[in-house]
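Step one of this worksheet: look at the structure below.
Heads up, one of the protein chains got dropped from this complex, but the rest are sitting where they should.
== chain A ==
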């Protein structure tokens, strides 16, 4: 019973890298993506040649090409790598697609706003009101002034209230009151903007006893209802970041608590608070519904917050679109130019806020 094992005659195959065997090279998914686009594109070309479609459908080609890619990618990986890596690749492609899909509306929106807004984004748009304008011409100066005044007033109300509340929550607040405020501030961030407008209307209509009241200050109050919770949240986060050692050092030197807050805590966190306030402004400056209700709309200039209707930029965009006159294109152009102005303001506020946060934040740590 002797068995002689024949020595392996097969030559040992050179293993390139044991960690990467059985794994598709990195370029394969991209190659498959391009291939499936080309395949679907050529199908569309054939359909076009056959006279089914009149012109080349780019959106359709990319869409069906991508769907084909997701499937092919899964199948190829399943054949070469096995079911588990295939599932992994499948999910990866879906997740990446979700991100790309979210980008599409943003790109489309920015492109549309810019290309439609440019024709009337000119000097008269920023130097004239709509008084006695029918059809072409006119501008949004009255709306821009109104937006600046109402948003400015809302900021003047919201920042002290919001900041003091945040200080209360971080420095003083203990117990039931603090917990209730924290919770209700969170809930308040979800108040629909139109309800804030209705509240301002109901409040002033009862207090001043004018059933059809419309004025700018009411708009500022409505915006404050929306803005205060945002300011509280962001300021609270920033105040919490101030290291406790700074406060303790101040107390040890005998500085009163309120001076510690004013001279030590606030200066340390001022950059973050500024960022939060600017983001809050950028959130309320585009609000339409509450201003439509309490500030109303008008074609004329009104500098006085406390009497008469006041135009604002979002409401201007809406009314230009909704009440198109005889020369509809002129109204649409003005609406788009207003939309472009709004988007530029909001993006600029966002950008500056991020720069402030980056440049002026205190350098903690050594």
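In this section, contacts are C-beta pairs under 8 Å (C-beta built on N, C-alpha and C of every residue); 3 or more make two chains touch, one makes a residue touch a chain; residues count from 1.
In this section, contacts and distances are computed from a predicted model.
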Problem set entry | Protein name as given in UniProt for the chain not displayed, "Phosphate transport system permease protein", "RNA polymerase sigma factor", "NADH-quinone oxidoreductase subunit F" or "Sulfite reductase (NADPH)" | "Phosphate transport system permease protein"
For this session: Based on the whole complex, identify which of A:103, A:252 or A:359 touches the chain you can't see.
Result: A:103
Problem set entry | Given A:70, A:188, A:301 or A:352, the one touching the chain that is not displayed | A:188
Seminar exercise, completed: Touching the hidden chain, out of A:61, A:130, A:261 or A:330, is A:261
Exercise. For chain A, which residues lie in contact with the unshown chain of the complex?
Worked result: 84-85, 87-88, 90-92, 94-99, 101-103, 105-106, 108-109, 112-113, 116, 160-165, 167-169, 171-173, 177-178, 180-181, 183-196, 198-199, 201-203, 205-206, 211-212, 225, 228-229, 232, 256-259, 261-262, 282-283, 285-289, 292-293, 296-297, 314, 317-318, 321-322, 335-336, 339, 342-343, 346-347, 350, 354
